[in-house]
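Shown here: the complex without one of its protein chains, the others still in place.
Right, subunit A next:
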Amino acid sequence: MTSLKRSLAADPYSANISSKVFVRSTKSGKVQKIVRELYLRQDIPCSSKLCTSCLETAPRDAGGNLPPFVLSATPAGTKKYRSGHYLVPDTNALLNALDLFEQASAFYDVIILQTVLEELRNRSLPLYNRLVGLTKSEDKRYYVFFNDFRLETYVVREFGETINDRNDRAVRKAVQWYGEHLSKAVGKKAAMPAVVMLSDDKDNLRKSKFDGIEAISLHDYVSGLENADQLLDMINVAKEGREVRDAKAAQNLYQEYFSVSKMMTGVKNGTLHQGKFNVSPYNYLEGSIHVPAFDKNLLILGRENINRSVQDDVVVVEVLPKDQWKEPSTKIIEEETMNKDDNADAEDGEAVVSEKERKALQETVQKVHQNSFETNPQPTAKIVGVIKRNWRQYVGHVDKSSVSQSAGRKLQTVFLIPMDKRIPKIRIRTRQASEIVGKRVLVTIDSWDRDSRYPVGHFVRSLGVLETEGAETEALLLEYDVQYRPFPKTVLDCLPKQGHNWVVPPLGDPGWKDRRDLRGLNICSIDPIGCQDIDDALHSSRLPNGNYEVGVHIADVSHFVKPNNAMDAEASMRGTSVYLVDKRIDMLPMLLGTDLCSLKPYVERYAFSAIWEITHNAEIVKAQFTKSVIKSREAFSYEAAQIRVDDTSQQDDLTNSIRDLMMLSKKLGQKRMDAGALSLSSPEVKVQMESETSDPIDVKTKVHLDTMSLVEEFMLLANTSVATKIYDAFPQNAMLRRHGAPPKTNFEELANQLKVRRGVELRTSSSRELADSLDRCVDPNEPFFNTLVRIMATRCMMSAEYFSSGTQGYPEFRHYGLASEIYTHFTSPIRRYADLVAHRQLAAAIDYEPLDPSVRSKGKLEAVCKNINMRHRNAQQAGRASIEYYVGQSLKGRIVEEEGFVMKVFSNGFVVFVPRFGIESLIRLRDLAESEPESDFDAENYILTTSGSREVKVELFQKVVVRISDIKEESTGKRKVKLELVRTGGK
């Protein structure tokens, strides 16, 4: 009988095989024990250019290529390490100060250990991704050393040793090995670079000292560098600070978070709820969260209940008992004015809720109680834990009043006021306080402990002086996470080699394969003035049978941008082009966007065409799609095209074909309206710039022309046709766009306002009904009233989103606003990535080319959708913010009186919308007169009556005249538009 037991000694491999056991929990909450083999080896190179012995055994890929060695033979030295040094950071060093490692001035030749990389991945995925990015950049010389696979540096966890201690030991061992290995490699002849462990862990530092390993704390290391002051600020002070405070035994201000398992169980059995935390733009002490279990959003009131959550965090909440349910507050509460005098440095004796805040909140609550008998309050909740922090980098400015001028270059704590009002102010420890006052600065939040009223963060870099164009534009781009750096070389390498000299090849070239020659058609494009990236062009011609042939021709971007190359990856990451008042940030390099893809007039271009046969009554007889070559006859501006159409003396073919298109588009539009498409509105203004100085000189509201509807109508038609086609071809993964029907509760407030103020009923059960009742919202004396209601209704809508068809049932595909069963984006591939994906899918659907797997993979497509949805939203917000900023700039030093409309009434102020400038702003009671007037707020009728120092009666939807000026607030150094009430009623 043979025994199955293996004799270990006889196995030649046994010394080199170890196993790794770890436990992981699955999404469904199961715990799995994973056993993984580890093959320990001696041929993992040190990757130092000083070493020759590793070169022979270094691994090669399947093609036989040897990855080049990374670490420089002559690394930079510091005062302490004169003959150069390699850095080996431990996990904490990276967690606390990854910003430092990304600096261009220092931190070269860094060895990242596998142990550290794994630990970092567990602690923070974004940081991990940033670090992997660093290891891929050639100039930083970061090398990932797989110490856990190398026999000499592998460390077995000892009995009773914590995993952290084991990891720290592994790091020390690797540092030690590197030192010994290099000294062997270099020999005695030359000075050897030091291998230095960077750590913030005192225990780890102490142990390395004991073992004789070169180690230094981040702080000490950075202090020895040249620009130490700047760099020191980037070290996460949170940890250091905490140690100091622990000694003081400060009391905890906030409730402790539940453990993860407690939260998970709670969410599972329905006692707790999970959702994304949102802060009210009018009241920083009021947040809301949408959870599936409740129709209405859950309100989270006050600092204690908000419990250290920041906008966009994914949190878990507990619903409060019904007697504590409340109405959303009708009062404006701004952090700026509330806690102006907080001391940034004060750590003890700090209460969570300041006396002022308590008072402000109480007042609103009382109001609610007075009329609670007839209104139904909203459920309230408190936050018991955070599942995922969605902290990003924030742009803001330092609160001047928190800076001590006498401190000089001493380390001090200051407040940073973020641009985004929904973000609380952030405590920053810095030595450069006096330099960064008055600048736009970028910071990150590091932590928010229970004993600190505000989150603690650190300074990253300065963008420049407040209100300078460069600083404000960059601030805006950073705030909305727009990728604005120039395209890297790898991306530019994907462009056609001929550059601007590229032309459509002569007929017969392989490029013509399966392309229709449409150069003979009367095609033209109609766009805004000065448009360079022309995505679309149109044509129409009459067919012998009396019908019309109409074509929409879209730039053939997918011909130039192939899936999965660097350019595609970049475009997919950018997701969309971003249009600011004075700047455009392209999704694709200029060469393509404004030249090779752009359907410029008089030159041949590749296009992707949708061609329909349409009857005189705008019935679609048939549709077909083809790749093509076109030659646009003319690039019109909307205005020019309109003039040409209106001028009856123009009877050429081109103009007549535009007239045909116009006629058809009106019929198509009518059909959509009959089907219940909504005509929504958002304030649209245009900033006119002085061409020389690019200073804003005037603001104009956009005029609507028929030619705009013409283009829009046919683009909608193209998008809908393409959506149907790609969904037929790829039912599981077509790239589509949907617009969900808004939940009824979204319109409750607006409906009530209209009923109370105007006696109009807003019906919202279908888009058709909504469209009709919006049409009825007219005030014969006030033409703008209808637009105002539409603007407000738009804000009650859901936002449209991209999705992959496999993730939703067909009824959910519906585009509510357009009243279309199915919809996608096809017509702007130069500036939207979704359209590019649709192009690839359509090309595959008509058998032009096979579908790339990346466009077919469900997971990948979902990730793309998620990203472009976010980018799209950010781009819109950035565009709006840019207009807002320039409107402010154009008003600089001017005082204008304009008409406005009351959009929202609070108990201590109201919001006025000024159509002329597309701005809305708050007028608070205390802005009405020198001494704040008495007030009486009638919440049911939305009327605010003031008495005493000033007597006015402000009603919702009322027309008012306001004086617009700009002021620079001394406390914050920020310029903003200020509205003052001149009188109620029109001019």
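Methods note: a contact is a pair of C-beta atoms (placed from the backbone, for glycine too) under 8 Å apart; a residue touches a chain by one contact, two chains touch by 3 or more; residues count from 1.
What we mean here is this: contacts and distances are computed from a predicted model.
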Original post:
For the complex's missing chain, which UniProt name, "Ras- protein rhn1", "Ubiquitin-like-conjugating enzyme ATG10", "Ribosomal RNA-processing protein 41" or "2Fe-2S ferredoxin-type domain-containing protein"?
Top reply: "Ribosomal RNA-processing protein 41"
Original post:
Which one touches the absent chain: A:854, A:876 or A:965?
Top reply: A:854
Original post:
Looking at A:149, A:177 or A:785, which residue reaches the missing chain?
Top reply: A:149
Original post:
When the complex is taken as a whole, what residues of subunit A touch the one chain not shown?
Top reply: 1-2, 4, 6, 11, 13, 17, 19-20, 22, 24, 30, 32-41, 44, 59-63, 67, 114, 117-118, 121-122, 132, 135, 144-146, 148-149, 563-564, 852-854, 856-857, 859-860
